[in-house]
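First comes the structure, then the notes that go with it.
All protein chains of the complex are present and in place, except for one that has been dropped.
In this document, chain identifiers A, B and C correspond to the written order of the chains, with residue numbering beginning at 1 in each.
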Amino acid sequence: MAVRLAAFPIEHAGDASGLAQALAGWPDLGSLRELVIFAKVPGPATLNDPSRELMQTVFADALKTAAAPPIRMILSVGCEGIGASGGWLLAEDGVAGEGAARLMLVSTETDIIPEAGRGEPAHVLAVACAVRDAMAQSGLAASDIQLVMVKSPVRRNQANATGRSRGAAALGVAVALGEVAENAITPEAMDDPSLFGTRAMTMSGTETGRAEIVILANRAGAGGNLVIRSAIMRDIIDIGGARRLLESADARFDADGVLANPDDLGLVLLKAGIAPDGRLRGRPTHIHGTDIPADKHLRAAASGVLAGLLGSNDAFITGGAEHQAAPGQCLIAAIARETT
Amino acid sequence: MAVRLAAFPIEHAGDASGLAQALAGWPDLGSLRELVIFAKVPGPATLNDPSRELMQTVFADALKTAAAPPIRMILSVGCEGIGASGGWLLAEDGVAGEGAARLMLVSTETDIIPEAGRGEPAHVLAVACAVRDAMAQSGLAASDIQLVMVKSPVRRNQANATGRSRGAAALGVAVALGEVAENAITPEAMDDPSLFGTRAMTMSGTETGRAEIVILANRAGAGGNLVIRSAIMRDIIDIGGARRLLESADARFDADGVLANPDDLGLVLLKAGIAPDGRLRGRPTHIHGTDIPADKHLRAAASGVLAGLLGSNDAFITGGAEHQAAPGQCLIAAIARETT
Amino acid sequence: MAVRLAAFPIEHAGDASGLAQALAGWPDLGSLRELVIFAKVPGPATLNDPSRELMQTVFADALKTAAAPPIRMILSVGCEGIGASGGWLLAEDGVAGEGAARLMLVSTETDIIPEAGRGEPAHVLAVACAVRDAMAQSGLAASDIQLVMVKSPVRRNQANATGRSRGAAALGVAVALGEVAENAITPEAMDDPSLFGTRAMTMSGTETGRAEIVILANRAGAGGNLVIRSAIMRDIIDIGGARRLLESADARFDADGVLANPDDLGLVLLKAGIAPDGRLRGRPTHIHGTDIPADKHLRAAASGVLAGLLGSNDAFITGGAEHQAAPGQCLIAAIARETT
Partner (left out) sequence: MAVRLAAFPIEHAGDASGLAQALAGWPDLGSLRELVIFAKVPGPATLNDPSRELMQTVFADALKTAAAPPIRMILSVGCEGIGASGGWLLAEDGVAGEGAARLMLVSTETDIIPEAGRGEPAHVLAVACAVRDAMAQSGLAASDIQLVMVKSPVRRNQANATGRSRGAAALGVAVALGEVAENAITPEAMDDPSLFGTRAMTMSGTETGRAEIVILANRAGAGGNLVIRSAIMRDIIDIGGARRLLESADARFDADGVLANPDDLGLVLLKAGIAPDGRLRGRPTHIHGTDIPADKHLRAAASGVLAGLLGSNDAFITGGAEHQAAPGQCLIAAIARETT
């Protein structure tokens, strides 16, 4: 059941050529399972931006042409700052593995969450339930799980609809992983920043009525050479925290503090947040209250922080960390190739 | 003639309270000379944004109230990403100094540059001439000069007017410093990216008809404890280059690669650029061709790069590096307190 | 007590030259009362746009220079579409009038409305109380009043803060004028679109903690030759409704349906709204859900509707008609010179 990973380039929202080439590189494609695409899609990332819809359409065509098995896509629009667009294709082969804990993938989804329940406790519980069921079916313990990626449905015409959607999904994962008590999930909890998990990275998706979920865990016997690690950065510029996470995935840093073995790193994911008052270590930012939405400021700034550290602008960066960390903190994760 | 430096906070474009307090901290204000304010002003940074005009108005009021000597202001709007707003007040006292090379300030300006000549060779030569004259009058050699800050006038209704304004001013400084030959300054030169200097940081200013210039140099006997250093970063994520520049100003870095002695650093300035094709070490960015102007992407990304390195979002970051470095490169400078 | 009106041009947010000239045209300025400026200010109209603050600053300077009496300013940023920027100066002389009902002005303000109460019933009641008091003091009946202009304070960090501020002020006027029952003002009422008045035009103002109010009424004996009329348009393209309102103010229209006697019209004011679903007579608009805020779409579209009818782009157009009319409807008002 070893997981494999292929990165592929995306030049624009209609470009599936990189994916097609990645698929062609896996001749045993038909026998793979738990296929997942994570992708950063370029586009305006405005409310009426159809970039994700177009990307999904051209990806679906490429997958059909390659006769690929069913796949789950978690697409995020917005490559502000110096963020690169690009995609990552992950899949498991059916071969039994052995040895040390290695990356495994479990994907699942909720039923359709009724509009009125989105961003509300019902949304939280639907996600919690789906994650728990998937854990039970695949025999995963909460301690095995490093990261849960969720694409979460949005309620139309709701104030802060995307933030509430992300927050509800994050709380759902936190409940399933035992980080937040289920009975804490009241209507008031949705606005309570003191409730949060530390292993969910959630994106709102207007194109889905279900929460779509990908669990990334390490388990002995999974096989392959990939591992996943995640950690909390105390704020968006916590280079020390980011560095220790990467080092836990066998990254090494040169004398300038820049990643020395980039080829061993398969994928870095960062969920960028900022304190509600927009201040960073005592100084003002202007993330809140400008004509550019906060998540664009965050993705742009995070692209710089991370690219400085990695020596590359290639990462999966999203903004809006509601209930995914304490206010002002960020979640970082890395999939790396274990060489030992 | 020692230079002193006071940083002050700015919360919004109408906030001169920080400046007022900084001025109050200098009881000998009336005897100072070469006063300069550098400030990052929060605001939308759109074409019709009056933030700089408002900032200038409230600063002028504060200066008048404090009975300050004439002052030159170089205000730059735009604190995208995690960039902090804030200002820096510099001035020379009249006291003769001695000893090692220390920071000195020389400010000057051109005559009004006629609209038709802006962004053209006439603009270059006006700046070159003003810089040369100031060097001659103050006895500065080109090799003394680390940084020349220019606020440069803009031609209305010109394609890429702000870029051409910045580029012309940068070429003018480069000519004065002997980095570019004066006879290379033809109309075609304005669009020739192979012509550039390495010590000018230029900002376009619709509010001025003159190029306003502040020369920052180190000279033996200047007195005080400030020095300035500048260098070129090979690209916006060249942490190594930035680090070596800061180390040349006695900065030290901790095991994570983060600045360990921030109190010794008075002001870091960064001019952010990107390659014309928008690629960074082989990977695409989406800086060009989105609804967010390129300079906002650059400032936002640079705010992350620099804050990761400095452990603080406090810096003077501007975007648009035309003729101020080779295409894709960036200029960084630091004013530091010499403690030895 | 005749009211006089002078229109003046504004070219940019720092331009008070038109106001200065208008003030100079009133040699008896010192004896005037109830001075009011209404102005459409050009500017980005983003959250962090200081255009209004700058305009206020330069207006204050011009008024001080002219030794003008205290004045109330209702400034609105945003001249999207083909809307012109410009201002209108109104004032009463102290001369007793006689004869038919003519325009009179009463301005007032609330106490500072605490942040927590803004956009809430307390806000409504504060406005209602201030309007009622002003009516009582000036002997105005509700039926005399054609229009109440309100600049209304905003609660920071509230979802839809500007909309709630406008809505609360409008409900306050409606209560004072007997259009909405005071006991209907519950917390739920703030979100109830079935509650609305028809004579309030409200603008949110982040620069004020009080609601600032200008009542425009017609009263016999007021003197002068100005009258004000207001009416509801059934939607933003209800040319018939707009035309009948203007005709009630003695406007005449040519064979093309364009205003034939523009010189008799002093000022047209329009508050533009759209149905919550964004549909107009059955067809979709894209006012909601784009990167351009709804009020900018509305002001831009209204600038076209009105300019087509008036043959001029000169009007005071604002967007956001919460509780100022039934959903989807608009409020129009005109100050005209009675020539009979």
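Keep in mind that, in the parts below, a residue touches a chain if its C-beta (ideal position, glycine included) is under 8 Å from a C-beta of that chain, and two chains touch if they have at least 3 such contacts.
Predicted model, so just to flag it, every value in this text is computed and none were measured.
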Contact partner of the left-out chain, one of C:58, C:200, C:215 or C:305: C:305
Touch criterion as defined above, residue of B:27, B:70, B:187 or B:289 at the omitted chain: B:289
Selected from C:85, C:152, C:165 or C:329 as touching the chain missing from the view: C:85
Chain not shown, touching residues in chain B: 44, 46-48, 159-160, 286, 289-291
Residues from chain A at the interface with the omitted partner, ascending: 12-14, 42-44, 46, 48-51, 53-54, 57-58, 291
In chain C, positions touching the absent partner: 9, 11, 42, 44, 46, 79-86, 236-237, 239-240, 243, 253, 256-258, 274, 280-281, 283-287, 290-292, 296-297, 300-309, 311-314
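Operating definition for what follows: only the chains that are shown with their structure count from here on.
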Computed distance of Cα centres, chain C from chain A, in Å: 48
Inter-chain centre distance, chain A versus chain B - centres from mean C-alpha coordinates, in Å: 38
Multi-partner residues of chain C (at least 2 other chains): 44, 46, 48, 291
